[in-house]
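A protein chain is absent from this complex, but the other protein chains hold their places.
Chains: A, B and C, in written order; residue numbering restarts at 1 for each.
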Amino acid sequence: MEKIVKEDLPALFYKFKNAMSENRGFLIDLDSKVGDSDLGLTMDKAFSAAAASVAENRSDAIGEIFMEAGMAMAQSAPSTMGTLIATGFMRGGKVLEGIDSITTSKMSDFWQAFLVGIEERGKAKPGDKTVIDVLGPVVKSLQNSVANGLALPVAMDASLIAAKQGLEDTKNMIARHGKAACFGDTNIGHQDAGATVAVLLIESVNEFVLRAKE
Amino acid sequence: MEKIVKEDLPALFYKFKNAMSENRGFLIDLDSKVGDSDLGLTMDKAFSAAAASVAENRSDAIGEIFMEAGMAMAQSAPSTMGTLIATGFMRGGKVLEGIDSITTSKMSDFWQAFLVGIEERGKAKPGDKTVIDVLGPVVKSLQNSVANGLALPVAMDASLIAAKQGLEDTKNMIARHGKAACFGDTNIGHQDAGATVAVLLIESVNEFVLRAKE
Amino acid sequence: MKKIINKAEDFVDEMIDGILRAHPDHLRCVEGDKRCLVTAQKRTNKVGIVTGGGSGHLPLFLGYIGEGMLDGCAVGGVFQSPSASQILSVTKSIGCEAGVLYLYGNYSGDVMNFDMASEMAEMQGMQTVTVTGNDDVASSSSDRKETRRGVAGIFFLYKAAGAAAALGMNLNDVTRIAIKAKESTRTIGVALSPCIVPELGRPSFTLGDNEMEIGMGIHGEPGIRRSSLKCADDIVQEMLDPVIADLPFEKNDEVAVLVNGLGATSKEELYIIYRKVSMILSGKGIKVYHTYVGEFATSMEMAGASVSLCRVDDELRRCLAYPVNSPFFSQKQM
Partner (left out) sequence: MKKIINKAEDFVDEMIDGILRAHPDHLRCVEGDKRCLVTAQKRTNKVGIVTGGGSGHLPLFLGYIGEGMLDGCAVGGVFQSPSASQILSVTKSIGCEAGVLYLYGNYSGDVMNFDMASEMAEMQGMQTVTVTGNDDVASSSSDRKETRRGVAGIFFLYKAAGAAAALGMNLNDVTRIAIKAKESTRTIGVALSPCIVPELGRPSFTLGDNEMEIGMGIHGEPGIRRSSLKCADDIVQEMLDPVIADLPFEKNDEVAVLVNGLGATSKEELYIIYRKVSMILSGKGIKVYHTYVGEFATSMEMAGASVSLCRVDDELRRCLAYPVNSPFFSQKQM
């Protein structure tokens, strides 16, 4: 699959939703170590709402569909991660305005806007052990892929490798934000819970464009 | 020991106090089955206070010493049993006014007044599974001993047998008063906690007059 | 025993010491006996209301001393009565010239000590009248009402009698209103966990991990039915059925409602309980005049709750509407 079109979105968001509900317990466990254990609940809720919004959305504009999915998430799960991810989808949707399909280049723009939105809203820096530490490498990888003219499936594959490496790197970081911050260096060794969510999203997109190709 | 005199009272009350502190856990357990578990605590407190009052009492009047012991109990442990036993000692003390020694006949008067005081204050009837069900038989036995001209040690011996039988009989009764009342017939089989206290008192007097004789 | 306390035997006195330190404008003790508490805002030209009872039930009993409610309280050890002489000393200290109402829960230790205090007060020329709270429908069948235990519903007796006294009514009328409130009030509780008397150091009764008991008393007295833990709506239904049937509360009646937490149960749960109470009452055509939700009569750290209904008429409405100002409970004129 070289590009994602409007008709693909319900299935893509269904994939997001499944990834979250399958990993509900895993995310709860991750968040329980240095947080309040709710991440599995809130991501499950957020992506159920997003999937429902997309499934019902009659709009022809891809950007609008993403933005409204983001708004649905913001309503249904306004926790830290819920709000950040919702912001990401709204900002990402904005840069898709006026286009009909998501190619590698638009995919790169999307995640960059997604990342910037989260950075502006959450004010975290790279290395603070957050979702940003996965999204940063993902954006860098996608920009490389654009520069090298890679097709979407190949680009997503590369970005997933970058995402996983980013997640791995969070293990050695000390959390500076949210509830995890007060655990100080006792959270060294654990992968960040929010960053894990970002990997699940990239993984889902990746699987979607690969499987659809087959 | 044919009679108890003023000088004996500190030792007698010391015996009461010991009986209660030795049986503290036992009384707690009895009261826990059909009550609020406090009987061991309150009797321990009540008789500590009574023993201290008697030990410090400089009065020459036996009756007054008993009455003040009763008042000390009423202050220190005003639970149901604490109040009833305190009433008993005050009323019993009253009939000892103007005498120097307690013989069988005065002992009988004492416990009768003790019993009547409790009956008036608590309004329980024989068979209601209370302290009365031991004190009633005790008084009857002492009155018999007076009629038969028995000496104090012999009379106390007989009264202890009556007391123990009275306690045994409470096992088949249904409590009508206090916290035990709401347990209905589930408390059949248990001996009454307050009645047990009465047995401990009679037992203490008995041991006191016997041991003093030896 | 996971409690924030010092020596178990100092529990009551240190607790009262903390209360006196926290509320010096509201409360005084009598002649250095910290267990004899009276209002700091003495008003002697009215009927006095004195209560008393065991510790471990805050805000019961001393917490209702204050403008619009009670004048004094004698405080006993945990779950134990205060002594007659302490009750007497509170009675004397409040100095109310229009007579004194003794208003407390129906427990044998308290009854005997209040009776003794009242005999002594009379010998000293003070007039007292006694009314006891016996609102717990689970504690006896309705033909033996006079033996029922007093629990959280006594709040309505305090509130009504306190307002009547503050409004300047005489001893007869204050007593009449206390009795009316008593006869109009019914309560039932549910317990989910026991509590620990500090000096005992262990629970005096047990409840299984998944058990609850409908009707259990505030000292762990047995209730109507022990069962596995049900959902809130079912628990409330089981609680309200015997309460409503008992008075009985009927269509077009108007009631004040008290949802009371026993200690460890959260306010969130109390409101989930009230939600169902409100639905049941409106289903029966019973109107709600006013609702109180919170901790009004506890059992240390017991988990559970009670629900009390008090049927109101114009006179009781006027009394419940009257303002109160105490450190534990305060209310504007309604």
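Assume contacts are C-beta pairs under 8 Å (C-beta built on N, C-alpha and C of every residue); 3 or more make two chains touch, one makes a residue touch a chain.
Note that this is a predicted model, so its numbers are computed, not measured.
In the whole complex the chain that is left out makes contact with A, C.
Within the full complex, the residue among A:94, A:121 or A:190 touching the omitted chain is A:121.
Remark: the omitted chain is touched by one listed residue; of C:79, C:102, C:249 or C:274 this is C:274. Checked against the full complex, the candidates C:3, C:144 or C:202 give a single residue touching the omitted chain, namely C:3. Residue-level contact of subunit C with the missing chain is found at 2-7, 11, 14-19, 21-23, 55-56, 58-59, 190, 192-193, 209-210, 229, 231-233, 235, 259, 263-275, 278, 291, 293-295, 298, 300-301, 303, 305, 325, 327-328, 330-332.
Summarising the interface, subunit A meets the missing chain with residues 28, 32, 36-38, 41-42, 74-80, 82-84, 87, 121-122, 177-179, 181-183, 186.
Everything below uses one rule, namely that only the chains that are shown with their structure count from here on.
Shared contacts of subunit A and subunit C, meaning chains that touch the two of them, come down to nothing at all. Summed over C-beta pairs in contact, the chain pair with the top total is B-C. If each chain is reduced to the centroid of its CA atoms, subunit A and subunit B end up 79 Å from each other.
Centre-to-centre spacing of subunit B and subunit C amounts to 33 Å, using the average Cα coordinate of each chain.
For subunit C, the set of residues touching two or more other chains is empty.
Not a single residue in subunit B touches at least two other chains.
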